[in-house]
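The complex is shown incomplete by one protein chain, all other protein chains being positioned as in the whole.
After this line comes chain A, so read on.
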Amino acid sequence: MELVCPAGSLPALEAAIDNGADAVYIGFRDETNARHFGGLNFDERRAQQALAKIRARGRRLFVAINTYARPDRFSRWQSAVDRAVDLGADAVILADIGLMDYAAERYPDLALHLSVQASATSAAALSFYRRNFGIRRAVLPRVLSLKQVQQLARTSPVELEVFGFGSLCIMAEGRCHLSSYVTGESPNMNGVCSPAKAVEWQPTPAGLDARLNGVLIDRFGAGENAGYPTLCKGRFVADDRTGHALEEPVSLNSMALLPALCAAGIKAIKIEGRQRSPSYVAQVVRTWREAIDRLARGGEFHIDPRWADTLSRNSEGKQTTLGAYERPWQ
């Protein structure tokens, strides 16, 4: 199984390579990728340095161009594809169907990966993308249960990549506009859920208040772990109860399912976190490398307590979950 790792900066990319990533995915410094945060990502010079490092160590580089192109600025997204081709990236990760058409027509040899943001969850959808754009791989949304993943793997016409670890954003991948109700910007259109300019952390006598464009979305008591200030993970009063009405601030960790995913024929495991530091990348990638290698050696697979500890330490909210993978009702 290929281990696909995130990098928001050159040192993070090095950390990924040094700790055993088979492939690293990056984004350009604009709204064409879903981690459009200040100070993050790669301009042309940095992208070239990144590619040089990848080639020197024989790994693969993917470029995520995974937001939806805005009608009035389609050329910016096209140019991102052009730049990825000029760079010599091994694949681009796309969600927008128009952009995919552009890439497939213009660069028939370019490897296309269908982004998780495209939200394709059935063999029929994957076949459509395969037939029309020749995609080679699809990243599956984190809304599927293990059983559904297994079923899909049996009939999928393309390689499948699934999420192994990272912050969750599962409500409706590629379709969530929650953030834009409060901030006017959403990940699918602007590359950012809860843009930093709308976020305010306010220490108050009651705790730490998280405000999004002035709207109180959470309050963390002393000693309580915090999470990213996204609307879906806020706490609200619903039916006279205050709590996480939509989603809990936890990180997905599917390591326990590694043998099952491998047996199902899943080709790649993706680690989330281009917004995280080189230190996170190093720790998480090393852990998954060890786990995948142990699985490959055969014999009984069990999770080393050290791995579990490292992963939970680096999680949002300090907790991990199997997420939808284990939802029996699906």
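Some notes on this structure:
Everything below uses one rule, namely that a contact is a pair of C-beta atoms (placed from the backbone, for glycine too) under 8 Å apart; a residue touches a chain by one contact, two chains touch by 3 or more; residues count from 1.
What we mean here is this: contacts and distances are computed from a predicted model.
One subunit of the complex is not drawn; among "ATP-binding cassette domain-containing protein", "Phenylacetate-CoA oxygenase subunit PaaI", "ABC transporter domain-containing protein" or "Ubiquinone biosynthesis accessory factor UbiT", its UniProt record names it "Ubiquinone biosynthesis accessory factor UbiT".
When you scan A:Phe133, A:Phe163, A:Tyr280 or A:Tyr325 for touch with the missing chain, the hit is A:Tyr280. Between the chain not shown and the residues A:Cys5, A:Leu40 or A:Ile217, the one that touches is A:Leu40. Between the chain not shown and the residues A:Gly27, A:Pro141, A:Gly164 or A:Pro195, the one that touches is A:Pro195.
Those residues of chain A that touch the chain absent from the view are 8-12, 37-40, 45, 195-197, 199-203, 208, 220, 223-227, 275-280, 282-283, 309, 313-318.
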